[in-house]
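Selected chains only, in their assembly positions.
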Amino acid sequence: MGSLRNPVVGYYSEETRNYKKIELAGTFELLTLLGNISVKDEKPFAHLHVTLGNASGDVFGGHLIKGEVFVAELYIRELLGEPLVRKERGNNLSLWDEEPL
Amino acid sequence: MGSLRNPVVGYYSEETRNYKKIELAGTFELLTLLGNISVKDEKPFAHLHVTLGNASGDVFGGHLIKGEVFVAELYIRELLGEPLVRKERGNNLSLWDEEPL
C-alpha cells in the first residue's frame, strides 16, 4: 500500500507467450500489491501483481514490472518449509513444480 | 495471483436481492483473489472476490463465480478456533452470525 510513480505493468498473452508492457504515466495510489518471493536461478525472485488508482478513482493493474516508490507500506511473511523453485516452462513463464496434494 | 480464462463474476444487487452475472471474455491477469473458506450446509464453502486485468491494464472484478485457471499461485492460511458457519438470510446472502465483540 502506498503510491507508485510511472508504474509499468505486464499482461501475459497466451498467444504471443510474452508479456505485453503497459506504461502508466503519473502517480498512482498503490491499492494492492500481492505476490510472493521464491527462488529462481538460485536467487530470490519476486512475483508481484498490483492494482493502481488514479486521481479519478479509476483502477489499472497487472504484473508489476517496475515503478518508482513514493510511499510504500508492506507486509512480508516468511513461510518456512521446502523452498519453492521457479523453472522456465518454454513459454516465458517461470512456474513452480506442480505436485499432487 | 495468476491468470484466469473467461471469468464470470457477480455483483450483488440490494434491490433485486440477487447476484447479477458479469461474463468476461478472454484471459485476465488475476491481480487479487481474497476471501475465505468457511462452513455452509456442513460443507466447506469458498467466498472469493477477484480483480482482473486485461491487455490494456484495465481492471474488472466482482464476486468470483467461475473461471478457468491458466496459472494460479495461492496462499491459504488455516485459522483455528470456532468454525464460522454461514446461514441463508432470506436475501440470497449466506452470512456468518454477528456476535458482540
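The first chain written gets the first letter, and so on, giving A and B; residue counts start at 1 in each chain.
As a convention for this text, a contact is a pair of C-beta atoms (placed from the backbone, for glycine too) under 8 Å apart; a residue touches a chain by one contact, two chains touch by 3 or more.
Treat the numbers as computed from the prediction; the structure is a model and nothing was measured.
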item: Copy number across the full structure, from 2 displayed chains; value: 3
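The rule is simple: only the chains that are shown with their structure count from here on.
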item: Between chain A and chain B, centroid-to-centroid distance (C-alpha), Å; value: 21
item: Residues of chain B defined as touching chain A within the complex; value: 1, 3, 27, 29-32, 51, 53-59, 70-71, 73, 75
item: Footprint of chain B on chain A - complex, ascending; value: 9, 11-14, 20, 22, 24, 32, 34-36, 47, 49-51, 59-63, 79, 93, 95-96
